[in-house]
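The other protein chains are all here in position, but one chain of the complex has been omitted.
Moving on, here comes chain A:
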Amino acid sequence: MDLFMNTTSQEAEHLVVLGGDIDAHTGPKVKETLMSLANQPGASRILVDLEAVEYMDSTGIGIFIAAMKACKQNGCAFEVQKLSPRVERLFRITGLYEHIAVRKGESE
(Lines give C-alpha, C1' and ligand atoms only; values in the text may rest on other atoms or scores of the structure.)
Protein backbone atom coordinates (compact mmCIF):
# COMPACT_ATOMS: atom_id res chain seq x y z
CA MET A 1 0.00 0.00 0.00
CA ASP A 2 1.30 3.37 -0.95
CA LEU A 3 1.03 6.72 0.69
CA PHE A 4 -1.88 9.03 0.12
CA MET A 5 -1.41 12.70 0.92
CA ASN A 6 -3.59 15.68 0.16
CA THR A 7 -3.09 19.23 1.39
CA THR A 8 -5.73 21.94 1.37
CA SER A 9 -4.95 25.43 2.58
CA GLN A 10 -7.16 28.26 3.64
CA GLU A 11 -5.07 31.36 4.16
CA ALA A 12 -2.59 30.41 6.90
CA GLU A 13 -4.40 27.21 7.96
CA HIS A 14 -3.43 23.93 6.40
CA LEU A 15 -5.20 20.58 6.45
CA VAL A 16 -3.04 17.58 5.51
CA VAL A 17 -4.95 14.35 4.95
CA LEU A 18 -2.76 11.27 5.16
CA GLY A 19 -3.66 7.73 4.18
CA GLY A 20 -2.06 4.37 3.45
CA ASP A 21 1.38 3.47 4.77
CA ILE A 22 3.75 5.83 6.55
CA ASP A 23 7.14 4.14 6.87
CA ALA A 24 10.77 4.81 6.06
CA HIS A 25 9.94 4.62 2.34
CA THR A 26 7.05 7.09 2.23
CA GLY A 27 8.06 9.11 5.30
CA PRO A 28 10.46 11.55 3.62
CA LYS A 29 7.64 12.84 1.40
CA VAL A 30 5.39 13.40 4.41
CA LYS A 31 8.17 15.09 6.34
CA GLU A 32 9.02 17.38 3.44
CA THR A 33 5.39 18.49 3.12
CA LEU A 34 4.83 19.06 6.85
CA MET A 35 8.14 20.84 7.34
CA SER A 36 7.61 23.17 4.42
CA LEU A 37 4.15 24.10 5.79
CA ALA A 38 5.49 24.46 9.33
CA ASN A 39 8.25 26.78 8.17
CA GLN A 40 6.02 29.00 6.04
CA PRO A 41 6.11 32.55 7.37
CA GLY A 42 2.81 33.37 9.04
CA ALA A 43 1.50 29.79 9.11
CA SER A 44 -1.05 29.65 11.93
CA ARG A 45 -2.31 26.06 12.04
CA ILE A 46 -1.49 22.64 10.63
CA LEU A 47 -4.10 19.94 11.12
CA VAL A 48 -3.18 16.40 10.09
CA ASP A 49 -6.00 13.95 9.45
CA LEU A 50 -4.94 10.35 10.11
CA GLU A 51 -8.21 8.52 9.54
CA ALA A 52 -7.09 6.67 6.41
CA VAL A 53 -3.65 5.69 7.72
CA GLU A 54 -3.34 1.91 7.55
CA TYR A 55 0.20 1.50 8.80
CA MET A 56 2.51 3.80 10.69
CA ASP A 57 5.75 3.07 12.55
CA SER A 58 8.34 5.08 14.46
CA THR A 59 9.20 6.90 11.24
CA GLY A 60 5.84 8.66 11.57
CA ILE A 61 6.48 9.47 15.22
CA GLY A 62 9.81 11.08 14.27
CA ILE A 63 8.15 13.13 11.56
CA PHE A 64 5.50 14.47 13.93
CA ILE A 65 8.12 15.37 16.54
CA ALA A 66 10.10 17.28 13.91
CA ALA A 67 6.97 19.06 12.66
CA MET A 68 5.86 19.94 16.20
CA LYS A 69 9.27 21.45 16.94
CA ALA A 70 9.24 23.50 13.73
CA CYS A 71 5.69 24.67 14.39
CA LYS A 72 6.52 25.74 17.94
CA GLN A 73 9.45 27.79 16.69
CA ASN A 74 7.27 29.41 14.05
CA GLY A 75 4.36 30.13 16.40
CA CYS A 76 2.10 27.76 14.48
CA ALA A 77 -0.38 25.31 16.03
CA PHE A 78 0.07 21.62 15.19
CA GLU A 79 -2.80 19.19 15.65
CA VAL A 80 -3.81 15.73 14.54
CA GLN A 81 -7.31 14.34 14.24
CA LYS A 82 -9.20 11.09 13.58
CA LEU A 83 -6.64 8.66 14.93
CA SER A 84 -7.35 5.07 14.03
CA PRO A 85 -7.07 2.63 16.97
CA ARG A 86 -3.72 1.42 15.60
CA VAL A 87 -2.28 4.92 15.35
CA GLU A 88 -3.60 5.82 18.79
CA ARG A 89 -1.95 2.68 20.19
CA LEU A 90 1.37 3.66 18.58
CA PHE A 91 1.07 7.17 20.01
CA ARG A 92 0.35 5.77 23.47
CA ILE A 93 3.08 3.11 23.49
CA THR A 94 5.75 5.55 22.37
CA GLY A 95 4.55 8.29 24.71
CA LEU A 96 3.88 10.78 21.92
CA TYR A 97 0.24 10.93 22.99
CA GLU A 98 1.27 13.04 25.99
CA HIS A 99 2.89 15.61 23.74
CA ILE A 100 0.74 15.87 20.64
CA ALA A 101 -2.43 17.94 20.37
CA VAL A 102 -5.34 15.75 19.31
CA ARG A 103 -8.39 17.56 18.00
CA LYS A 104 -11.53 15.79 19.10
CA GLY A 105 -14.47 15.50 16.74
CA GLU A 106 -17.95 16.75 17.62
CA SER A 107 -19.13 13.29 18.61
CA GLU A 108 -16.24 12.64 21.00
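What we mean here is this: contacts are C-beta pairs under 8 Å (C-beta built on N, C-alpha and C of every residue); 3 or more make two chains touch, one makes a residue touch a chain; residues count from 1.
Just so we're on the same page, contacts and distances are computed from a predicted model.
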- Per UniProt record, name of the chain withheld from view ["Serine-protein kinase RsbW", "Urea ABC transporter permease subunit UrtC", "Na(+)/H(+) antiporter subunit B" or "D-inositol 3-phosphate glycosyltransferase"]: "Serine-protein kinase RsbW"
- Task: May I ask which residue of A:L15, A:I65 or A:V102 touches the chain that does not appear here?
- Result: A:I65
- Spell out the interface residues on chain A facing the chain that's missing from view. 1, 21, 23-25, 55, 57-59, 61-63, 65-66, 68-69, 72, 86, 90, 93-96, 98-99
